[in-house]
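I have a structure I would like to understand better, so I am pasting it below and will then ask my questions one at a time.
Heads up, one of the protein chains got dropped from this complex, but the rest are sitting where they should.
In order of appearance the chains are A, B and C, and numbering begins at 1 in each one.
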Amino acid sequence: MKYQHIKDEAYKANMQLPKLGLVLFTFGNVSAADRELGVFAIKPSGVPYEDLSPEKMVIVDFDGKIVEGDLRPSSDTLTHAVLYKHWEIGGIVHTHSTYGTAWAQSQRDIPNYGTTHADHLTADIPCAPPMSDEMILGDYEYQTGFQIMDCFKDKGISYKEVEMVLVGNHAPFSWGKTADKAVYNSAVLETVAKMAYLTEQINPGAPRLKDSLIKKHFERKHGPNSYYGQ
Amino acid sequence: MKYQHIKDEAYKANMQLPKLGLVLFTFGNVSAADRELGVFAIKPSGVPYEDLSPEKMVIVDFDGKIVEGDLRPSSDTLTHAVLYKHWEIGGIVHTHSTYGTAWAQSQRDIPNYGTTHADHLTADIPCAPPMSDEMILGDYEYQTGFQIMDCFKDKGISYKEVEMVLVGNHAPFSWGKTADKAVYNSAVLETVAKMAYLTEQINPGAPRLKDSLIKKHFERKHGPNSYYGQ
Amino acid sequence: MKYQHIKDEAYKANMQLPKLGLVLFTFGNVSAADRELGVFAIKPSGVPYEDLSPEKMVIVDFDGKIVEGDLRPSSDTLTHAVLYKHWEIGGIVHTHSTYGTAWAQSQRDIPNYGTTHADHLTADIPCAPPMSDEMILGDYEYQTGFQIMDCFKDKGISYKEVEMVLVGNHAPFSWGKTADKAVYNSAVLETVAKMAYLTEQINPGAPRLKDSLIKKHFERKHGPNSYYGQ
Partner (left out) sequence: MKYQHIKDEAYKANMQLPKLGLVLFTFGNVSAADRELGVFAIKPSGVPYEDLSPEKMVIVDFDGKIVEGDLRPSSDTLTHAVLYKHWEIGGIVHTHSTYGTAWAQSQRDIPNYGTTHADHLTADIPCAPPMSDEMILGDYEYQTGFQIMDCFKDKGISYKEVEMVLVGNHAPFSWGKTADKAVYNSAVLETVAKMAYLTEQINPGAPRLKDSLIKKHFERKHGPNSYYGQ
């Protein structure tokens, strides 16, 4: 019973994905971590959302070892494990949401074109380059975690400020303090991805948002002087 | 109990936004004014739509001072206050609806391409330029109201005839005699924005609607000889 | 009670429009004719779909004169009357459906790019040119009917084979032997309009469907040797 709280959290967060239109069939997964216990609960692999229950969540430690559960965990489990091990986060989401995936396939960062984007992050949404053949042929899902972390190092951005990424040729990942917040970020990414796509169609020369406005909107919602919400 | 009528009106109008597909999460707000009392009821900041009730609406005067309510009002409250103070309107809506926001990010007016547009306004839907750094660093939401009003002055258009605007790099605002009418205008803007986007994709040289047809359609629905509706 | 059958037919057909996603608010109308009685039942003007009932339908003759009903009929009533007067049809639909309207605003015929189109008509979906100032300033809705008929004459196509049209800068009209069939055609037009738009985006040089395939698919569903359906 010691893991019930994260099983519940992971279950509820997973069930948000179809409601928010972010997944087709089983193309997505959410995990919820208990950092003190050093484990996370994650969706079992290939199980349809309508068949899920908290009991079916699999408990895995930050090295990717299964701690509890009868089912095989998500095939992306090692990516989650690596990120939990190195980053102080409480929830992770992976989807193949349509617009986010199209940007990932395009191998482009999503430019910060407006306040909807700046309300959530100041940077462009980064697109990690496709992985090297060596990484792919090695422990692929494990290396995907490092590909994401390397991208953040190379671009000099912090996972605490930018809680989402595209993996080139693949699809989006997002995270947050909780699984619920990670799902929220996943939906934000999809909406911002759609708006940025449309913006470029309507005005191919549309400029990025200027710094003063990026700063203003981000600080309305985040940081010491934020004044959004209750 | 003196404000119950505008709390009810604001509540009902806010609840229309998710039904019409105009908001994700809490990215939008509606207010309803009682111009005689000099106050308006507005959505509390960051509260999910499914948790709203008329009692949670916050009463604010036209200078932006909170008159009644336990919750913090929408972060955009001062924009609403400025518009109510200077314009004789009864309801205001702000959303980040997808197509409207894409045009705002493109910093382009939405051209009047057809009768769906002309049924509601004769002009292009104006896009106010992004705000100056001075305005952004000052009282941002308060200045947003002036940015909108300045745009209407510069373009020589009347807020009584054109009940909607895009704020450059940001998103749409709309208004009307009632909160319900403002929500209606918000949905019209989103539909017209999508149609105009598609029109330019299908025919990059599509001409604006000619004046005789603009006038005809607008006057079918508005003005002394209108004959639409009951 | 003499008109109850067409009131019922018009009511049911009108209620299909929001279900099929073809209308926002009240931007559409359907009528159902009894050609023996020389009248049609049509939606009242500006009444929301959720407030409709068979009793609210208005009975109008083929010259546009109201025969029965307490409400004002659709503002487009005279267009329906003209078409019923000159063409042997039993139902008419007008919508501002998104993709159909975008093509109308683009002032382009919708090319016959595939079998989905050819299953329903052999020709491109015609776009009537925007009306002359004289027609607009005259009896506008009445003249819209003639604009549609003139378009068919000019292009040498038959309203019995092509049961839909775009009015340039305005929006689609469709018709059929019954109101139900006219609604069906309205949904077909919207789907074909979306597919044709996407086809041109994916392959700007996409060719029209060749004649043998157009003929084959049309004749599968229509004509003496059709073998589609029961």
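The criterion applied here is as follows: a residue touches a chain if its C-beta (ideal position, glycine included) is under 8 Å from a C-beta of that chain, and two chains touch if they have at least 3 such contacts.
What you are looking at is a predicted structure, and each value in this text was computed from that prediction instead of being measured.
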Of the chains that are displayed, which are in contact with the missing one across the whole complex? A, C
For the chain not shown, which residue from A:72, A:85, A:160 or A:177 touches it across the whole complex? A:72
May I ask which residue of A:107, A:158 or A:226 touches the chain that does not appear here? A:107
Checked against the full complex, the residue among A:62, A:87 or A:197 that touches the missing chain is A:197
Among listed residues A:15, A:47, A:67 or A:157, the absent chain is touched only by A:47
Where does chain C touch the missing chain, residue by residue? 113-116, 184, 187-188, 191, 194-196, 198-199, 201-203, 206-207, 209-210, 212-213, 216, 220, 227-230
The missing chain sits against chain A at residues 24-25, 27, 44-47, 71-72, 75, 96, 98-99, 101-108, 130-131, 133, 136-137, 140, 169-171, 197, 200-201
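FYI, only the chains that are shown with their structure count from here on.
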Going by C-alpha centroids, which chain is farthest from chain A? Tell me that one. C
Whole-angstrom distance, CA centroid of chain A to CA centroid of chain B, is 33
Touching at least two other chains at once: which residues of chain B meet that condition? 201
